[in-house]
Every structure is written in structure tokens, then in C-alpha cells.
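Of the protein chains in this complex, one is absent; all others appear in place.
Residue numbering begins at 1 within each chain, and the chains themselves are lettered A, B and C in the order written.
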Amino acid sequence: MFDGYSLSELGSIFAMQGFAGLILFSVFVLMALGLAIIFGQMGVINMAHGEFMILGAYVTFVCSHLVGEHAPWLFPGYFFIAMALAFVASGSLGMLVEWSLIRFLYRRPLDTLLATWGLSLIMQQIFRSTFGAREVGVTLPDWLMGSLSLTDTIEVPINGLFVMALTMTISAVVYAVLFRARWGRGVRAVMQNRVMAGAVGINTEKVDRYTFGLGCGIAGVAGSAFTMVGSTGPTSGQLYIVDTFLVVVFGGAQSLIGTIASAFTISQAQSTMEFFLSGSMAKVLTLLTVVGILMLRPQGLFVLKVRR
Amino acid sequence: MTNATDFLLSVEGLTVSFDGFKAVDDLSFYVDENEIRVIIGPNGAGKTTVLDLICGRTKASGGSVKFRGKELTAMREHQIVHAGVGRKFQNPSIYDDLTVFENLEISYPRGRSVWGALAFKRDAAVRERIHEIAEMIFLADHLEQRAEYLSHGQKQWLEIGMLLIQDPQLLMLDEPVAGMSVNERVKTAELLNRIIADRSVIVIEHDMKFVEDIAHKVTVLHQGKILSEGSMERVKNDPKVVEVYLGH
Amino acid sequence: MTRSFLTGTRGELLGVGVLALLVLLVLPLSLDVFRLNLVGKYLTYAFVAVGLVLCWGSAGILSLGQGIFFGLGGYCMAMFLKLEASNPEATKIQSTPGIPDFMDWNQLTSLPWFWEPFHSLTFSLAAVVLVPSALAFVIGVAMFKRRVGGVYFAIITQAIAAILTILIVGQQGYTGGINGITDLRTLKGWDIRTDEAKLVLYFVNAALLLGCILLCLAVRRSKLGRILVALRDKEDRVRFSGYDVANFKTFVFCLAAALAGVGGAMFTLQVGFMSPSFVGIVPSIELVIYCAVGGRLSLLGAVYGTLLVNWAKTSFSESFPELWLFAMGALFIGVVMAFPNGLAGLFQTHVVPRLDRLRGRGLPPVPGPTRMAAE
């Protein structure tokens, strides 16, 4: 397939392809991070994760409208406000859901899976009733949708850079919160030994609620960011579920580093295969590879080896 | 040193590490036929891990476990059971949803393959054997009761009974009297002394009184290594043991 | 210890009898052909739900990919019917007569090799059962031997469902693509689209379902059934009682897959087509909810659960289409939160004591199986 291209052309294409892989990696991390926190720290698979993302996207949509109508001068920067609001909206809803639903199901992980699926159906219908069945168009500031020309042939999408920067920021914040802050120690204590953590005075219920809220909030931010690259509709959340779950499960339950490594592996595999094969087959092969590796390493890529 | 094959169980150079931490470190010991061996040691000494390694629940990083000359580390769990090694867990591990009778029946060593289990018939031999074991573990009157409703001590016995019905050559019991009343402990000691007639037993226990009642030989573990080994009397007087364990 | 007259083997057989009465007599007498055909379609889902009771309720293995097996069974049947419908006479306007129409549109000029054996009805019927169980066997061996379970297993089955959907949709020359295999007409010359045929198929379907339930009851009554329950409670104990746990899980997964396959085949026969929309993630999860509503531990409950949910779905979407997703979502949550044992649990706690009292026994009920599947 490379006949008739000059070396510099090929070089720049491979550079861009590497960059595409990095964007995909960032997208995967961003969508999986919230789920990984919830799954890793609480053992709960949140099937409504995609809907929490779309909630963030709708918040962004509403913001773009309000700002566009009432405060046009704010438009170039509204995206940051929208992301913050998306975090708050999805996070609070997450806490509400934890309080009303999830906390009764901690001993039954498979049941949370079904209950959150039910939740996702309800959220989809709420979106549909509120915003209509059609996808909505989120108007973005122009500077976000452009590209930077590095050379004549290498062009870097700004929204890709934005997603990458956002992913790094959020990962760093999550890392700081979970591993540096006092609160994070509480989360990890609860994860390792719920009874003991309760006994030493950690409010385990509160920790659970905030952890779930944090995970959902990050989903909201992800959803908000994805308005730059994807669609916003009542059922758009479902487009992400298989990829997201696989990234988390492939990364192993207990490790954020694992999630990041797994996102990297899957994204590189997918973008490489997509380049050399046609789209559908690339997807099938990526999924098959992940499933195959999971069968060989059922606990995921990164997992602490512990006495059971 | 005697040839390893003379022992019922010979553990040599057994090592396992979890994330760099050596839970069991180059451990060797030997168990005779018809011996009751008690393993003691402070928390985290690696006692349960040793049992896990022998029965295949945890895979060793190095070393060998030979049972009657067969290498256990290469075998899968159910094969180890078929070879004649039985294991009781620290917390009574029984099937709450099934009756005592059904608990024992599942452990009955026939129909262990899928098709065997489908074709399995509850015939006279099965019933007789279950009643015999139930008698032995003091549960003859509770056969139709759901295991969930047994007392803690009765659950411990039931699990021992589930092992006995398989007639293992080596029985490994992890804290069999934990949570038992004094009366139950006495009965359990009696039970153990009765069942070693034709097998060896490895017991992990903290209760020194109980250990003295049953132990032929005691192995003291500390940080994954053997600190001392021998008769109860000898171990008790070993200054190293006194320092790390008994003294406290 | 006291037992209700409705527990034990006698109670179960009585339950099957009541169900038989319902599906073989009451429903056919009280419904018109159109509604009866609908019930027939629902009953094909019940095959999957019954399999899930064994797999999930009894053994604690939650598969979110049962649609795969339902679909495979359905496709095996559809391939036979399509070949019969594509005789050279009926397809003479095609550029290659004698092959299914969608192949012709995709420029295939001869029947692919894996379609050839589906000329034979015997082979096709065997494939309906064997193809799903073979795939389940491969998945089962690979996963259970490596001790993949719980949530991991659920997610992986989901991914496999996604893979299979993409493959079926993408390979349209061989599979009919997203439209599926449609326009199936006759089975060995017998027109399956007439009202009489639908009636006959309904009874065949109902009888098969009852047969499968009896089979599952027998499996549950056997030692294997008790081992499955034991497995769900204390997997390690079973393993250290000398059982190769993976084999048992694989067996029950294969059995559930085979049942789903039969359901799929009956679906194809009654509905007249098969499409990839039954293979994907969403239908697979819906199949789980049928089982959950009925009561994940009860084989009969699964049938009633399937009938109830589908009936609700049809009537809801006829009158309040926009409310259907709310209802469905609430059903998922409600069944998990408030009625973990579903209809069967409600029956045990509310109906059985009354029935006992009616019989003059006045005995307290046995505590129902209240424990949840651990994982």
C-alpha cells in the first residue's frame, strides 16, 4: 500500500498515525478512568457509565446554548465552565444513585450490574424525553475545532491535544487524590478492609458515596470532552460501553496504572490494525486479541499477587 | 537424612513470594505415616500458606512437595485430592444451602466427573457411609437440617466429616477448634485421635492446650521459615521459640 | 422440619403440570392465532431463561452473551430453511440460481462450503444444539480453566457478543448481514407461514420447552445439581473435595447454550427470519432480566418471568411507547432491590402458605432459598 509515496510523506503519515494512537489512548483513559475507580475501589461495574458520560455531554450542550444566547463574549472559554458543571452534575447524580441504589448491593456485584443497566435505560428515556430523540449538535468554540500545522503534511488536531491534556490533568488529579491526599487513604483503607476501616473511625458510607460520585463525575467530564469528537444523543452512551469495560477489565481491577497500561495497549493495537486492515476487521481483531489475552491472564494486565 | 520417599509427605525447599515478599522461604519438613503434626507460629508466619501450597491452592515459586513419591506441585487441585490429600479451611467451608446429608453426599468420593455426577445414585452404600460419618462427627441427628442453621462448632465438624468421607491419607486442618466451646474442643480432640488410626494429619492451631492434647510433633514457623521442630516438650523449651512466640 | 406439599419432587412435577395445562390448553383456547403466535415467540426466549436459571441461578455464572447462542441456533435453522426456499426454481431470476438471494446480491457464485451441510435437515437440527454448545465449550474451557468468573466472565461474554455481531453484520455475503436471513417459507415442503403451521409450531415449541424443563429438573435433582449449588456457595470447598470445577461450569454453560440454541431455532421457525439483532449485547441482557423477574432459582419462574415481561413490553409499547424504557429500567432495579427471587420468591412467601392452609395443614413454610447467588 505504500508504493509511490516519498519517504517524507510516509514519515509524516506515521507521525500522524502515532499521534492518532495517542489520541485514542487518551480517549480510552478518559472514558475508562471513572469506571476503573468505581470498579477497582468498590468492585461495582456501573453499566450506566455511558449515560453518565452523555449527561456530561448534554450539560455541555445546554451550556453552549445558554452562553451563545446570553453571554456570547464568554463563548471561547465556555467549554471549561461546561466541563466543571458536567463534573458536578454527573457527580451529584452519581452520589444520589449510590445512596439510593448501589449501597444496598455491595455484596452482590452481579446484581449491581443489572441494576445499573436498569438505571441506564431510565436515563436514556429521560434524555429522550428532555432533549428529543435526535442527536443534538454541540457548538464548540472555533479554536477547539482547528488544527495546528507542524509541517506541510503533519497536522495536529487541537481537540486531540485538548483531550490529551485533559486526560493527563485528570489522571494526575485522581492520582493525587487517591494516593497523596488523606481522603484517598481512607478510600484505599475501605477498599482493603471495610470492617477495619469502619472500626478505626473512617466513615465508610461517606467514602463509598464520594468515590462513586468521583467516578461518575469523571465520566461527566469525559462526556463533555467527547462532544468534540463524538455524538450526543440519548443512546450515544451505549457506543462506549464495550470498549470501556474491556479497558477496565483488561487493566485489572485494582490498579489505575493497569487501566492506563491497558488503554495504551488496546488503543495502539486498534489504531495500528485500523491503519493496515479495514475498519471492521480491525475492530474484531482488537476485541479478539483482548479477549484472548484476558483468557490467558484472567485477572488483567496488572494485578497484585496476593494470598487469597 | 532418610530418603524422602519413606515419608508420607516431604516438603523440600518450598518457596513462594507475593510481590517480592517471601511468605514461605525455602521450607523443608517431613511428615510420617500416622503422625499428627501441628504447625504453630505467630500471625503472618506463613502457616496457612504452607497448607495452600501443599493442596495446590497457591502455586509455589520454587521447591517440591512429594506425597507418597508423587510431586504435588505439578498437579491440579482435584488431582491432589484424588491422590489422598484433604484440606479443611480456616473458616468452616460448607454448603449453607444444602442439608448436612447433601453436604456429606457431595463429598462422597464417587461420581466426581460431570457424567459420573449425573449418573450418581444415592444407593445403600452411600447412605450407610454417610450415616457412619455423621455418627462419628456427632451430627447423626441433624442430617436433614440445612447446614446454614448449624452452630459454629457443628460446622467445623461437618467440614471434617466431609473430608473423612473421602478417606484421605493426609488430612490438613486449619484451626479446627477455633470458635468452639470447651466441651466441643474435648470432643474434637477425641475425634482427631480416633481418626488418625490410618492416616496422617497436619493441624494449624493456636490453642496450646489443644496442641498438647494431640500433637506428636510440632513445627514452629516464623517469617516463612522453620524456627524449631520436635516434640511439644522440646519446642516449648527452645529459647528462640519462647522469644518470638510463646513468651509474649 | 416441615415441608410444604409444594416443595420437593412432587411439588416440581405439579408445577410443570400446571404450566403444561396453561401453555397447552388454557392459552390456545383463550387466545387468537395472532396472540398465540406472540406467546409462542415469547416461549422461545423462555428456553434461554431456563438455561440461565441453571447457569446463573444454580451455578452463579452470569453470562451476558446468551443471545450469541440463541442467535447461533436460530441461524442454523434459518440456513436450512433459506436453502430450501432458494431452490433453483424460485431463484431463477438471479445470476446464480439456487443460492440464497443475499449471496447473489453479494456476487457469490457458489454456495460457501459451510452452508453445504445445511441442505440436510438432520444435520441442521443437530447443529442447532451442537454449534452453540461447541462455542460454549470453547469459551467455557478457556475461561473456567483459567478461573475467570463473576464480573470478568460477564464482560467477556459481552465482548464476544459484540464481536459476533460485527462479524455477522460485516460478512453479509455469507450471513445476510444486518438484514439477517429472511423470507423463510417452507420446512420440507410444509408451509410454515400458515395459521395451521403456526399452531402446530406453537405446540411443538411448548412441548419442547416442557421437555427441556423436565430435563433441567432432572439435572438439578441429580448430584450434579447439588454440586452446582455447592459451587456457587463455596467454590474452593468443591474443588478441594476432588472435583474439577471447570468441567462442571463448562457443562452447565454448554447446557444453557444448547437450550438457547433450541429456543433460537424455534424462534426462526415461528417468526420466519433470523437477524443479528438477537446476537448483540442489549438482547442478551434482556434475556437475563426475564430470568431475574421469574426468579433466578426457579426453572418454572423463568418461564412465567419471560411471559410476563414480554407481555408487559407488548402491551406497554402499544399504549405508552415512551414509558416502556422507564418500566423496563424500573423492572431491572426493582427485581434486584426488592424481589431478588422474583416471581418464584413471591410465590414461595405469599402463595404457598395459603395453599398449604387450604389443604388444612396450616404448616409454616420452609424458608425459601433466600440466599443470593454469590457471584
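Some notes on this structure:
The criterion applied here is as follows: contacts are C-beta pairs under 8 Å (C-beta built on N, C-alpha and C of every residue); 3 or more make two chains touch, one makes a residue touch a chain.
Keep in mind that, in the parts below, contacts and distances are computed from a predicted model.
Protein name for the hidden chain, per its UniProt entry and selected from "cytochrome-c oxidase", "NADH-quinone oxidoreductase subunit J", "Urea ABC transporter substrate-binding protein" or "Cation:proton antiporter": "Urea ABC transporter substrate-binding protein".
Shown chains touched by the undisplayed chain in the intact complex: A, C.
If you put the hidden chain back, the residue from A:Val67, A:Ile122, A:Val138 or A:Leu256 that touches it is A:Val138. Per the touch definition above, the residue from A:Tyr210, A:Tyr240 or A:Phe264 contacting the chain not shown is A:Tyr240.
Screening A:Met16, A:Ile126 or A:Ile257 for touch with the missing chain picks out A:Met16. Within the entire complex, the positions of chain A that touch the omitted partner chain are 5, 9, 13, 16-17, 20, 23-24, 27, 128, 132-140, 145-147, 149, 153, 155, 157-160, 228-236, 238-240, 270-271, 274-275, 278-280, 282-283. Chain C residues in contact with the hidden partner, per the touch definition given at the top, are 32, 34, 37-38, 41, 95, 101, 105, 107, 166, 169-170, 172, 177-180, 182-185, 193, 271-273, 275, 277, 314, 317-318, 321-322, 324-325.
Basically, only the chains that are shown with their structure count from here on.
Placing every chain at the mean of its C-alpha atoms, the farthest one from chain B is found to be A. Inter-chain spacing, taken between the CA centroids of chain B and chain C, is 43 Å. Distance between chain A and chain C, defined via averaged C-alpha coordinates, is recorded as 33 Å.
Multi-chain contact residues of chain A (touching two or more other chains) are absent.
Shown for chain C are the residues in touch with two or more other chains, of which there are none. On chain B, the positions that touch chain C within their shared complex are 55, 57, 76-78, 81-82, 86-87, 89, 93-98, 102-103, 105-107, 109, 111-114, 117-120, 144-145, 148, 159, 162, 166. The residues of chain A lying in touch with chain C in their complex are 39, 43, 45, 101, 104-105, 107-115, 117-122, 124-125, 128-129, 238, 241-242, 245-246, 249, 280-281, 283-284, 287-288, 290-291, 294-296, 298-299. Interface residues of chain C, counted against chain A in their complex, comprise 56, 62, 64, 142-143, 146-148, 150-152, 154-156, 158-160, 162-163, 166-167, 170, 281-282, 285, 288-289, 292, 322-323, 325-326, 328-333, 335-337, 340, 372-373, 375.
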